[in-house]
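Please find one structure pasted underneath; my questions will follow.
One protein chain is absent from this view; the other protein chains keep their places.
Chain IDs A, B and C follow the sequence of writing; residue 1 opens each chain.
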Amino acid sequence: MKYVYELKFKVRDYECDLEGIVNNANYQHYMEHTRHEFLLTTGLSFAEMNAQGIVPVVARITISYKLPLRSRDEFVCRLAVRKEGVRYVFYQDILRLPDMKLVARGKVDTVCLVDGRLQECTALEAMLEPYFDKEEE
Amino acid sequence: MKYVYELKFKVRDYECDLEGIVNNANYQHYMEHTRHEFLLTTGLSFAEMNAQGIVPVVARITISYKLPLRSRDEFVCRLAVRKEGVRYVFYQDILRLPDMKLVARGKVDTVCLVDGRLQECTALEAMLEPYFDKEEE
Amino acid sequence: MKYVYELKFKVRDYECDLEGIVNNANYQHYMEHTRHEFLLTTGLSFAEMNAQGIVPVVARITISYKLPLRSRDEFVCRLAVRKEGVRYVFYQDILRLPDMKLVARGKVDTVCLVDGRLQECTALEAMLEPYFDKEEE
Partner (left out) sequence: MKYVYELKFKVRDYECDLEGIVNNANYQHYMEHTRHEFLLTTGLSFAEMNAQGIVPVVARITISYKLPLRSRDEFVCRLAVRKEGVRYVFYQDILRLPDMKLVARGKVDTVCLVDGRLQECTALEAMLEPYFDKEEE
């Protein structure tokens, strides 16, 4: 897979729960933050999109948990993106530093709503096109 | 103190941190939710206030932590409100159930910004007036 | 599907993000809290399981987002559970009140680690057995 963006993080203690490991929902936070930071690098403006009535939304998320992160762990979140039908699908891997073991693997299906209806979004697509992973699976 | 509102909660496991107790910041969440629920009962509409350019903001918060909450604990958050100068000050106690031991005590100073400037807000005050604790301290 | 548990919630404003809707990760929190509350009703004790070296973990989660929740919305989170191989799979629907529209649908695959290794967990299974949805899909 062609990873086009990666962001480094360090676990914050308040993200850990009573089992001493990062709470499952926080991986979704890490992935969301990574997506938003990536989208900013493409020049995409949520404000402009919203002004045009275009709302990108997450339609489905799947996360496979492989290894828990703990207090003080550092990690990267990597991102690849594919166009699959009307969906823009982000593949996001979280890898622990420095051993690069796979912590979690996410698949985030996003779609564009234009005036509340599912629609192809040419502006978004033009921005993302250079980053698409076009390999056959 | 004249408590005018109280809301019941139960600790959710994801609110606990790696020490097995509710993370300190979550008490602030409990207090915020209690204030907002109280304000709704007064008929106050944030949407309407915002439409008039009135923005109530928290200027200062003080929380004294007395006893930690743990997984499965139930508790109430009580609220009293006073007018102190241009500030509307919420006094919020969190009490563990069923023993009613004091868990945390909060003092939340809020002010109104009208078009970005600190100002008396007559609409808000008219709503809150019946609930004020007017005792001398 | 045979729902065996349901928990009622109300959106808290701090759970909403800058788009005015509940942040995606919070649905995972709602589902986790519902699972934990359900497990408590079965008499299952995490403390006891942990003392025996048994750790139930989430191996994978899939959430389909259908409709966003907003400030003040009330909703229920329903739960069904199936045994699928060595996995205990929770099917969790979030339905908005009072119109019962489907907000989000979750599938949460959990497994038991005994001393760090994937294993059937007879104690857990005995507890969950009466609740299993045994219908063919």
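One rule holds for everything that comes next: a contact is a pair of C-beta atoms (placed from the backbone, for glycine too) under 8 Å apart; a residue touches a chain by one contact, two chains touch by 3 or more.
This one's a predicted model, so the numbers in the text were calculated from it and none came from an experiment.
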Residue of B:Val57, B:Leu97 or B:Leu118 touching the missing chain in the full complex: B:Val57
Absent-chain interface as seen on chain B, which is shown: 19, 23-26, 28-29, 32, 55, 57-65, 68
Interface residues of chain A (partner: the chain not displayed): 12-14, 29, 32-33, 36, 40, 72
Positions on chain C contacted by the hidden chain, ascending: 13-14, 16-20, 23, 25, 71
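Rule of thumb we're sticking to: only the chains that are shown with their structure count from here on.
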From chain A, the most remote chain by mean C-alpha position: B
Chain nearest the global centroid, as defined over all protein CA atoms shown: C
Whole-Å separation of chain centres (CA-atom averages), chain B against chain C: 30
Rounded Å distance, chain A centre to chain C centre (Cα mean): 23
Residue numbers of chain A (touch at least two other chains): 19, 23, 25
